[in-house]
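I have a structure I would like to understand better, so I am pasting it below and will then ask my questions one at a time.
Complex shown without one protein chain; remaining protein chains in place.
First chain written, first letter: the chains are A and B, and each begins at residue 1.
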Amino acid sequence: MMHESFEPKLVAFCCNWCSYAGADLAGTGRLKYPENIRIIRVPCSSRVDASLVLRAFQNGADGVMIAGCHPGDCHYDTGNYHTRKRMVLLKSVLEFIGLSSERLLVKWISGNEADRFQATVESFTRELKQMGPYEKARDLRCAK
Amino acid sequence: MRKITEALREVATKLLHSSEVDLVLGYTRGEKAKASVPYVATTPEEAANLCFDNTSSKALSKYLLQDSFVAKKTALVLKGCDYRAVKMMIDENRIERGQLYLIGVSCQGMENSPFCQSCQHKSPPAEGVDILLSEDDATGERIAKSLQEAFPEIEKIERMSEDERFEYWKRQFSRCKRCYTCRNACPVCTCRVCMFDRENPDYIDAAKDQLAQHQFYHIIRSFHVSDRCVGCGQCARVCPEGVPLHLLHQKLQRELHKFYGSYKAGVDELPNPLSHAHKNEPDFFGKVGR
Partner (left out) sequence: MNTTIRSTTLENLLAACDRLANKYRTFAPTSEDGVTGFRPLDQMTKEQRQAIEETAFANKPTVGSIKSFFFPDSEIYIKFSRQGRKVEQMELEGMGPQIILGAKPCDIKSVELIDKVFLAEPVDSLYQDKRQKTIVVATVCGEVGEGCSCREFGISPVVAAADLMMQKGSGDEIILTPETAKGEELVKELLALGSFAIAKPLPLSAGDTAVDQLSAEEVQNRMDELFNSPLWDKLAMTCLGCGTCTYYCPTCHCYDIRDFNRRDQGVRYRTWDSCMFSNFTNMAGGHNPRPTRSDRLRNRFFHKLNYFVKKQGELACVGCGRCAELCPVGISISSVLKEIGRDVHVS
């Protein structure tokens, strides 16, 4: 289902040390990626828990991405081990409740992988455009 | 459960008479003829009102964290599931073993309780309690189904399409009024200040007609309970709108089991799966991301 004029809102939680640096590098290297993304910098991907993801969906995000360091490279040693443990459960719960778990993407992107960052945002945006706007978890009040 | 009731009254009377304990926390006949309700006996005369049967489903361990029970020596009647919750409280340093006298009962399962069919821990271990009461005719012991066989409703939901699943839970959650009874009755929901009670700022919006807020509450609570769930079934039983919350919590338990191996809260030792993470655990997001 293609929504021609639909521009999905993508919220990306990027960890400061790896993926945010990667996004930065994409910027300085003039790699273009879709403007649909809103980046929120966090100290570590494990800062993101289920409530942040659900809030993002509630407030209008069509897709949420969590980008962290590759396992083994976490700046805080074990942070991303918690991330993956938590997020795989969140995906199962979202799926069980019928809430499109494909709209939650977890990706490991290191500080020098600017191209990977660009490719991820592009493909995720493309997928979200196909999936359409996300109403199921949205708080319907004050909808613009 | 006549034998257990008689033995229980005897033990309680003795404990209160000798002042070995300040209170005995158990069950008694409620006003509704068919159900037994929680009861606190403070004198040997009141001990005669105690009983135990297959309607004594409430998780008594929850009360131990309340003001009225702090700094008192309490004897409590523990089914298997309840014992697991108490063990967790002790392991987590919320209560002292020394302030408790544990009267274990070998439970045969509660009527109408969704969890009892798969319960593998009906009785507390004898070495964990101060005394263990049981009926003579243990032939009534129900055959416990395995974790995977119990709750065929979960498989039924998993087989639905995404839209059907959404409609199912939407119908259930639309009846939710956020009375917080599920959280208050749950023996493993033990935070001193629950995040949903926080003010300035509020963690959750107070509106009760927004599905998104109900989803938020139930999903987050299921996360916080996940690896701690002792399978008492109270959440579904106390819900006035009949929302099958046990399916949600049990689904999370199954997922944990699938990915991280079996862990039984209150039986296995700490730490529980979600409180630690290692590099050798499976990585689901690998090269491709998911």
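The definition used in the following text is that contacts are C-beta pairs under 8 Å (C-beta built on N, C-alpha and C of every residue); 3 or more make two chains touch, one makes a residue touch a chain.
Values in this document were obtained by computation on a predicted structure and should not be read as measured data.
*Asks:* Can you list the shown chains that the omitted chain is in contact with?
*Replies:* Within the full complex, the chain not displayed touches A, B.
*Asks:* Which of B:152, B:240, B:271 or B:286 touches the chain that is not shown?
*Replies:* Answering carefully, the residue with contact to the hidden chain is B:240.
*Asks:* Which residues does chain B use to touch the chain missing from this display?
*Replies:* 30-35, 37-40, 58, 62-63, 66-69, 171-172, 175, 177-181, 183-185, 197, 199, 202, 205-210, 234, 237-238, 240-242
*Asks:* Using the document's contact rule, name the residues of chain A that touch the chain not shown here.
*Replies:* Residues 59, 139, 141-142, 144 of chain A touch the chain that is not shown.
Throughout what follows, only the chains that are shown with their structure count from here on.
*Asks:* I'd like to verify one number: the distance from the centre of chain A to the centre of chain B, where each centre is the average of its C-alpha atoms, in whole angstrom.
*Replies:* Roughly 35 Å separates the two chain centres.
*Asks:* Please output the residues of chain B touching chain A within their complex, sorted ascending.
*Replies:* 157-158, 160, 162-170, 203, 205, 207, 210, 212-213, 215-216, 219-220, 222-223, 226, 248, 251-252, 255-256, 259-260, 273-274, 277-279, 281, 283-286, 289-290
*Asks:* Considering only the defined contacts, which chain A positions touch chain B in the complex?
*Replies:* The touching residues are 49-51, 54-55, 57-58, 71-72, 78, 81-82, 84-100, 105-108, 120, 136-141.
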